[in-house]
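Missing here is one protein chain; the remaining ones are kept as they sit in the complex.
Chain IDs A, B and C follow the sequence of writing; residue 1 opens each chain.
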């Protein structure tokens, strides 16, 4: 076994952000394992179709189980061709009788593209989507827990109108939820191929009268289907769409990271990442408490997002294919691996997110001017012909006089008749006694419930708190 | 009307690649028209819900019909806010009674994001998809016409195995077809919004008990639906997915352009773009005949493709939104506009593509070594334990001796028994008397038929040629 | 003159962010004007070398002055070749005697690439760099004015150690200054070309014995030089490097925008953009006061930055050139135009930036823990073997007990001997009586002075305030 000190690695994905359960699929070993699976599946179908007997198919399967990536690389070094090297390694482990049936009728990319489709598909289904559902669960929990906890809404980084913290988090329940659905769909549209050197089934046509059927059978063995047309390689768009959707998902997470990061600013302090007693935040400022988890998430996005350009450039392959997408195609697993890491890490952060309700209240209390909107809306609904401009000017006036806006408005002669006609509910809102949070709480719960139902998530909130009322 | 010499434009999309039917939707005038549509729809729903009477809704609608982009910009210059400027322009055209109901309960991005969703949706449905279907039709025509016309397949730019030219074009029928379906789906998933300044329906909650219903009614007026959650802005992912798919479509076209470009190389000469008698290809080389149409298509892709980075960065908007996606969001129409231009231009090229059958034959004839694959496959299927390596070595030998491979193989003692056991069909293939094109012809026709049926395309081929047999 | 309502434009750079002084160079009219300049320069050199007489050179020059972009486009529509169309338009305005000398020995890209080099060079020198110097001046002014105004430094969005606001701004004086120098250098390295259809001076070799000399003379006429090698086109790297540096400059400005944006957050409030009395910030929240100028700057960066991918892809041109960089090359002026707009707008914002000194003080006062660093450094310098860890633990302790860190530290038995050995200066710092801002003030002034000297900027600060002491 060729081993290396892991810190001899150049890519941070191979020393700092490497995760075993992702590498099982995404490493070169994972690639080899799936290529061997395809070769074994091929042998099995050759047997089923009567080209060889079952003993040969089994012999090949057993050989495939025993080939290692090391062997393949050693052979490739000699003959300079990766798949032929793989084939030679299998050949070396079977009898002469079995040899002709290894790889028979296949071209390299029948194996490679099909193997990649199969392993990405398995990675998504077995590891990635479950992790995303875990994150979605954590987000649903926070949304429910804080559905009624008031927070000042912010646009342009400025105080806008009040919402609830659960409502703010429901945004991510909804967006992450949408991504999960899209990823499931895109993964289900992946295609394999077994159409030969130029896609026209030239070789398999010699062996079979129904080469498309043959292709379908091999792919079915791996749980895959074929495209309506292939060249030497599978159409790039299905995989492109999946990779794009993974990147878009990381974009949603990057937005969540930025929001969480800014809410941790010293002046805002509405949330913080849970830290251990031993944790150091600065090598020179012993007091620092930094949002490093979500900073890392944002940084991961900066690593992964531009890779969409690589994948988009790989759409172009001349004629029945050129090889300029080979090395670049080998980097696609990084897209999955970094995103997976971020999903896992963010889940941990969200599960333990510390919400500082005191600061939420303090900030909300500072946002006195946000009363301007309901005041304008009420005046307009009562028929004031220029309510927006009126309030805008009054706001400037109130600021100058250091009075509250409602006070100033009440004192305004022109507005007196409108105040006289206001309903009690309207007066409650302007007085601040009634919350001006719209349907934030109700919506937060609705979004959480809908997505929990959609994914069959039993919320920890519900589980733990039982009948207890959700926090308001 | 503020006019400018069109060559005062900086973006080539505004002088060289500007198309009227796209600009109708995608220009700033198009943007204004749709924003006014949304304001009129809002007034209509306010009437339906009894907040104002029908005369006021109609008055507002008529005013909306008369507002011009010029007026809005002039007002914006004064007050520095685009939507408030639009509102003021409508206000200036209605009675005082109607004024309070303009924009009532809406925030700027209720108007802007909803208007953009509506106009992109209309652009896709009314102009873009029909154009793509035209292109698909042209591709289906070529595929059918040349379904049986032999061509040497190429991988790595090297002669591989024979296919047919129709089969090569069927690749694009299939990939463009897949893109059409994806674009339709993504467009149908676009969402509008009417959820107020921070997404929690704060203002509309003052006016209505069922603000989500109110939102749904306004959007329905425009043929749209809402998302499961909004902030001040609509969730970015649905539009991102549509824009991505448009870019991926252009990627497929770029690949088609590259293929067509290389097939026009002087040494290959299998196709060419139809040219007029007046056309000049070089300012100094009067003889040149350049593939400028498909070169242009590739170049368009280089303009448009990187814009995905802009859209991906715009996914991130802090808290209930920041404005850092505003200017960048205004450039999204360029993605549609350049791609649309390329679709139109490429349709023209494909409809008149000149196919040089003589050169197709000449190149195929040069590719004598491609017999190596069937020879290896046949030997392996007859049980030769190392057929691939055997033939690889024989190929080098044949080249050295300047003999044909089959000749060399037949002379090889070890192979004699295998030749003796070959079937007639196998011998036909090796002799070159029988085509080694797999199921290329059949597959070309199948792909063409399937996609034509899917999109209800009546192929010109079928139409024009009637019962006449497809060209072989 | 072909005119269009400017709001028929699709690119926001052509309606919303279009600036006359940039368009003079960067529009299609600008492109035409420079191409005609090159043709006139060519005629002049043909005369100088005795191929034609001076009257002909002058006739051509006069004709070049009169050709319009409209004419060229009309002719191009007929013959489908842009430069031949230009040539024909000049031809139509001269006598038959002059006709053979128009464009003689040139290929299209001798004209196009040389013209673009010349106009970008002029744009940079005459418009862009002066605008950047204006911005640098505004930044130097702020730096000097607030060199001594304390601010809490922030890392990770968390309070770190104190600096001064002028020091924070000096960062941008230094980074923008570095960009100005780099842009000047890169612009000076731009190359033109006059080496014919394949770069080997084939045509000009027929006309002259010293075609490289001939090239040098034509280029000198335009203030340019040649590369060490050209194909049909100029080497892409010199222009690529310039465009990259412009994009990197916008990256620095985007950082400045983000900093300024966050300092305007409601909770921070250290700066704000000056606004007019009429300005509206929200269509529904009359009280809002948004940082739209710097939000716009960030958004511009999101438009422009990804265009580097287009330019990097255009590096590749097959053999002696292909045309796949033609349409994409026409979009380069957008990089200049958007960046120029941002430089101008940001200059206006920085010149009138409102600094809220009260909030600066308030925030600094909240950052009590930042004393942790000097405490640790002092203890370490006094020989404490584990000062960092000691202070980290004490910080947690102090927080729990709601005491100040220094208080807690003084009460600590282990630390008593160290406190006893502290110098007066050290005690002053720990007591908060002496500022712990390092050399922030001195450095701010030094940076401002150095860059002002480098660019010959006479600071408004110095000019206006005369001998008055800089604000502290």
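Everything that follows uses one rule, which is that contacts are C-beta pairs under 8 Å (C-beta built on N, C-alpha and C of every residue); 3 or more make two chains touch, one makes a residue touch a chain.
Being a predicted model, the structure only gives us computed values, none of them experimental.
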{"item": "Selected residue (touches chain absent from view) among A:330, A:410 or A:454", "value": "A:330"}
{"item": "Among B:233, B:285, B:382 or B:457, the residue in touch with the chain that has been omitted", "value": "B:285"}
{"item": "Among B:65, B:95, B:126 or B:158, residue touching the chain not depicted", "value": "B:158"}
{"item": "Selected from C:175, C:287, C:330 or C:345 as touching the chain missing from the view", "value": "C:175"}
{"item": "Subunit A residues that touch the omitted chain in the full complex", "value": "1-18, 22-23, 26-29, 32, 69-70, 73, 78-81, 83-84, 87, 103, 106-108, 111, 196-197, 203, 261, 275-276, 278-285, 290, 292, 295-296, 298-300, 302-303, 305-310, 313-314, 322-331, 333-334, 337"}
{"item": "Hidden partner chain, residues of subunit B it touches", "value": "154-161, 261-262, 264-268, 277, 280-292, 295, 309, 363, 366-367, 369-370, 372-373, 376-377, 388-389, 391-392, 394-396, 405"}
{"item": "Interface with the undisplayed chain - residues on subunit C", "value": "51, 84, 87, 91, 96-97, 99-101, 104-105, 153-157, 160-164, 167-168, 170-171, 173-175, 177-179, 182, 196-207, 211-212, 227-229, 231-232, 235, 237-238, 240-241, 244-245, 247-248, 251-252, 254-255, 258-259, 262, 305-306, 308-309, 312-313, 315-323, 373-374, 377-378, 380-388, 426, 429, 436-440, 443, 447, 450-451"}
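Simple rule for what comes next: only the chains that are shown with their structure count from here on.
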{"item": "Interface residue identity across copies subunit A, subunit B - same or different by half", "value": "same"}
{"item": "Inter-copy rotation, subunit A to subunit C, in degrees (Cα atoms; steps of 5)", "value": "180"}
{"item": "Whole-Å gap between the CA centroids of subunit A and subunit C", "value": "34"}
{"item": "Overlap residues in subunit B, where contacts from two or more other chains coincide", "value": "84, 87, 196-197, 203, 305-306, 308-309, 313, 322-323"}
